[in-house]
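Presented below is the structure to which this report refers.
Removed: one protein chain of the complex. Kept in place: all other protein chains.
A, B, C and D label the chains in the order they appear, each numbered from 1.
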Amino acid sequence: MKKQDKYLVTYCEILLTSTITTILVVAFLIVEKEMLLGAIIGLGILGFFIAKGRGIPHKIDQVYREHPCVFYLTIVSPVIIAIVFCRHEHFALFMIASVAIYATACLGLTLQLGYTGLTNFAGAAFLGVGGYTVAVLTNQSIPNVLVILLGGLMAAIIGSLLILPVLRTRGHYAALVTIAFALLFKTFLEINDTLGGPQGLKIASFKFFGLDFNEPLLGSSFYLSYVIAALLLMLVVFIITRLIEKSWLGLHLDAVRLDETVASCFGINIAAWKILAFTLGNFFIGLAGGLYAQMLGHIAPTNFTFADSLILISIVILGGIGNPLGVIPASFLIIVLPEKLQFIQEYRFLLFSILVILVLVYRPEGLLKRGLRSFYRTWGRERKLEN
Amino acid sequence: MKTSLLQVEGLTVRFGGLTALSNLDFKLGEGDLLGLIGPNGSGKTTCFNAITGLYKKNSGSVLLRNKEITHSSPQNIYRNGITRTFQRLRLAIGLSVFDNLVIGDAMHLNTSIYFNVFRRSNLRADIKNRLEQAEEILAFFNPKLIDNIYQPIGKLSMIDRRRIEVCRALISKPSVLLLDEPSAGMTHEETRDFMTDLMEIKIKTPKLGVILIEHEMNVIERVTDRCIVLSYGKKIAEGDYRDVSTNKDVRAAYLGED
Amino acid sequence: SSNETDLVKIAFIGPLTGGVSANGIGGRNSADLAIKLANADTSKKYQYELVVLDDECKPNIGIQVATKAAADSKIFGAVAHYCSAVAVGTVDVFHKFALPMIVWGAVLPEITYGNDYPEIHRVNGTMINQNDVAARFMIDQGYRNWAIIHDTTDYGKGHDKYFTESIEKYGGKVLGRFGVTADQQDFNAELTKIKALKPEVLYFGGITPIGVRVRTQMDRLNIPALFQGTSGIISDAYIEGTGNLSEGTLAFREGDSAERLPGGKMFLTKYKEMEYSSPPEAYGPFAFAAANLIIRAVEAVGPDRKKITKFLNQIKDHNSVIGKISFDDNGQNMVPLITKFVVQDGKWVIWEASDYQSGQRQLSR
Amino acid sequence: MDFSLLDQHIINGLVLGVIYAMVAVGFTLFFGVLNVIKFSHGDVLMAGSFAALIASLFLSQLGEFPTWLNLCISLLFAISIMATLGTLIAQHLVLPLRGAPPLNTLLITLMLGLAIREAVRLFYPNGSNPKPFPRLLPENSWIIGTMEIRQDTAIIIVGGLLAILILNLAIRKTRLGLSIRAVAQDPETARLMGINFKRIVLGTFALGSGLAALAGVANGLYYHEIIFDRGLFLGVIGFSAAVVGGLGSLLGAIIGGFLFAFLQTIGAIWFSVPAYKDVFAFVVIIMIMAWRPTGLLSEINSDRV
Partner (left out) sequence: MESMLETQNIYAGYDEADVLTGVSLKVQPGKITCLLGANGAGKSTLIRVLLGLTPARKGQVFYQTKEITNIETHNIVRQGVSTIPEGRKVFPKLTVRENLLIGAILEKSKAKAQDRMEGVLSIFPQLANRGQQLAGTMSGGEQAMLSIGRGLMGAPKLLIIDEPSLGLSPLFVKENFKVIQKIKERGITVLLVEQNVKQTLEISDYGYVLAQGQVVAHGTSSMLKSNSQMQAAYFGQGE
């Protein structure tokens, strides 16, 4: 009886946390008044510390492991409710979709950098490959879903041009290879006019079984369809990334990252795993790039500069390297925060950079530190349960 | 006569001007426990590194069950059944004990994407099997470790880490096991227990051939059938412990005259 | 029908951070001035508020903020974009949301001519007119041989293309052209090659920061050619950056000089009075004019996007700080005038009023 | 090919190489203690040139100073300001992140670079515009055979190389250098040797930032013009040069710097659209990395099993 009471309290706490978080996030997205924004941020920080004081993050973790349905209830349903609530808020939806797309790309980077230890400073370039592929192909008569897949595929293929140097180099040396690629990719697009040159390309709207994504869906916003598509894409990529982590594949990738000598002494084909992670990661980034291009309706080389690659890397680091879950709040922070700082106009980047520095000084490991691998939900608990 | 497992002929390894290993010959039969001893810097670890393919050999050959593996990659050598431990521990600090152990059996893990991502229930069954297998081998060396199987390696004491390394090398059921100073840092008592466990393993898998690098002479005396003494990369003596320990060269170079 | 103090929001979009932010901030201040003046004017029916958005000169961010502006139902018009690549991308958004907008700085012809969206207007001219006048004028001055350095952005590439077309039409010759990236620092290699070509004029298609670099490095290599730029270098920053070297630099811009117009003079004095921390730069007057135009439309037809669009499309011979504004079918201001500028004693001076025109000074040959 | 043209190209390439090498050496130095790419290096360089500009303008307001005096004072000012800034950065941003993965330090320096850049843009009067840098070096030319070289160019080449050389000696031959390298490899054991860890980190930051300021001033003196957003790109090139040369090796940084300058110059000469020179240089860099994965003067592998 007592135990059940405790569970009830825990559930109520989690429900409350999730409700408050949802309300705050939605309010943060919609509200434009500076004072209100400040109040929301203040409330959020306050709420975070209260929750931490009550040990709620830990409880959530525990409950989620034991009862995944609670997880879906407290994460998925607020998202759906929030979207339904925001269905007329074009801009909020646009931002949600952008966050989801960036998070997807960063999941690709997590696979490369977080799991396998491959530094990829050319994230934006692969985003661009996906985008340009989509831009060129959408205007042909190819089914649009296929086009986005082809965008991912193309990113993976272009990425394989770099495989030889990426395989041979490590650490900063590998960073240089990708930095070089990022720089030359953008410059090449800009100089060479075959792909629209500096002006870029326009992209016809995304069509899915006769559903035009640029038309309002069910009388709501133009961007609702994109939000749904982006969230679905993120979900699928997230699940795949997570499943990879919690399987023999993830274990192999970790082994490659942590000690190549040991890995080779235990029969692990380092090159093969690196190729897998690099290619699959680029594929995910390419998919994200494809959808992003579709949503924007126009892409140009200046979207895919080295600075943009750094933004992607920043998200991965800020989220906590190797933790796919951290990528989502980190994208939210890095993508939405500068936008919310529009009211301070030319000072916004200064403040933004200072804020990120502060976050890092207070959370040196990133927002969510990567934990030990658990292969399945009850991992590490079985023994206790049995006893 | 036991069937030959590992055969090393004329093995030479040089680093610049330094000949770390020169013209080394030896044989390891099934079930042998061969001691490899010698002063510091005499080339023992280098010999392991050469056999496992980490160092390039300047000349000589290595045969495993009469199959040439001289120029195979470390991956293939492992797949052919040679595993090892490292003199300086090389465990993945950020991973759990289980992760560290199971990576030792990488060649038997199913790494197809389809299996790992889409056949989760099969994977789960597989993982549970591996868990049992890991617990079994831990139980052998130190049953207390089983409770730590989900813990990060960093929480263990040095000596337990050493045990984990040995377990990692054993978990794939190799035919040759190379142990590089496994008892370093252990007390006499712990060393004794460890060697007892090792002997038991030998009894359970009678065909396993082991090469043991060790500086504890009583260990060598107790567990090895035969030993090889290296000095400056050359073999200066070979035979059972009694022969070797009375050899004048060995006493001068290694044991100390008294 | 509407309350006198109804609040009407107008968006300003431009680059406020990064390399071309000087122009963005100048434009922002000018638009802000227009709003402040309107609010101070008691005869106005509405209160106005400027919503300022930074597009970072990046198309994706541009589309993002354009969406933000367009999605805000209180916003009835936008004064948007200095960077052409951004404007090319956002026109679809403005059209989708039926938000009337006026471009205040981007010069690529496609922005107005590449679509038939009624919402899109532009008060400044395109680079086509600019280069045609420039080419004609230079030929008349007796120059025949050019070397071109342009950046590989849309701006630089466009100028290269249109200037070359015009100059060849009038019988001039381009001896060599050099596309350079916008973040390049060192032009010594390119300039060394140019020195060997011995052109009479070095045409530069690009904006101030590189313009300053090229002009200063020309001096290091002792290249005697005349330096001719485009609207992108008509800024105080160019003169400040190059110092004495700026003397005799030529450049061309659509629209009349603000100093010469009665409204323009008013603009400059009011701008001074407001004590903005940075100058309006070359395109400030255009942003000011665009903002005024939207205010005027709101005053005339009330806060209604469709009506404002319609009103704007009918603008003909409207007096403004930049001269008369008349929109053609594509919403492009048919700027009748291209003004020629030359740097004289550390100031951009209208050619006709300069010592060079009167023959007191000579352009370098 | 016109030979006087070739001379000119060689001189251009040399100056460019020296400037790149100076930036690259800074990267190598920071890599030495932090084991991380310090992305704010380029921006510190830029800030250094602005500091010198301020000092120089202030001096010329005070009255007539000989240009050499003006140069020395501005240079010292810039170096000391940047060294102080570097120390503060190390103290408050880098040391607190000691336990975190090195990549997190990378992010913090990246953001710091952005902050410095934006601060200069916003708080220097009209900071987003290019600023003329005073001409503080003699501009007469020396004629050597068919070659004509301006004195300022020559001074920058020689001065830059000298600075790198002195630094190299300092790192190779002194106890300070030994301490820096020890701290980089194992901070804890270094402390056991009696090395003041914090002081070494702060000192290295001061040294590196001072060097950045010097490079910034050299840059300003050569181009006569500075701008707030120069840092990032120059930083990236410096980093590339350091890595191609082989991280941790000062000679490597010099070789890398000259190689990069050489590739860009060749690229600018070869291609009809010179913008391709960067594409060309980076393609070659990628190929070099595939050929020599640890740089031209490759880091010696000390990893053993």
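The rule is simple: a residue touches a chain if its C-beta (ideal position, glycine included) is under 8 Å from a C-beta of that chain, and two chains touch if they have at least 3 such contacts.
This one's a predicted model, so the numbers in the text were calculated from it and none came from an experiment.
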Displayed partners of the chain not shown (whole complex): B, D
Option touching the unshown chain, where B:L63, B:A184 or B:I201 are the choices: B:A184
Of D:L95, D:L178 or D:L251, the one touching the omitted chain in the full complex: D:L178
Candidate in contact with the missing chain, chosen from D:I171, D:I195, D:A261 or D:I286: D:I195
Where the unshown chain meets chain D, residue by residue: 175, 178-179, 181-182, 185-186, 188-197, 248, 300, 302-304
Contact footprint on chain B, counting only the chain that is left out: 15, 37-42, 44-46, 87-88, 157-159, 181, 184-190, 215, 217, 253-256
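Basically, only the chains that are shown with their structure count from here on.
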Central chain of the complex, centres being mean CA coordinates: A
Result of counting contacting C-beta pairs for A-C and A-D, higher pair: A-D
In chain C, residues with contacts to at least two other chains: 17, 21, 25, 152, 179, 181
Contacts with two or more other chains, residues of chain A listed in rising order: 187, 190-191, 261, 346, 349
Chain D residues touching chain A - in the complex, by the definition given at the top: 31, 37, 39, 92-93, 96-97, 99-101, 103-104, 106-108, 110-112, 114-115, 118-119, 122, 232, 236, 239-240, 243-244, 247, 273, 275-276, 278-279, 282-283, 285-287, 289-290, 293-295, 303, 305
In the complex, chain C residues that touch chain A: 16-17, 21, 24-25, 28, 52-54, 57-60, 63-65, 67-68, 70-72, 84-85, 88-90, 92-93, 96-97, 108, 110, 152-154, 157, 179, 181
Interfacial residue positions of chain A with respect to chain C in the complex: 32, 89-91, 94-95, 98, 187, 190-191, 197-200, 202, 214, 222-223, 292, 296-300, 302-303, 339, 342, 345-346, 348-349
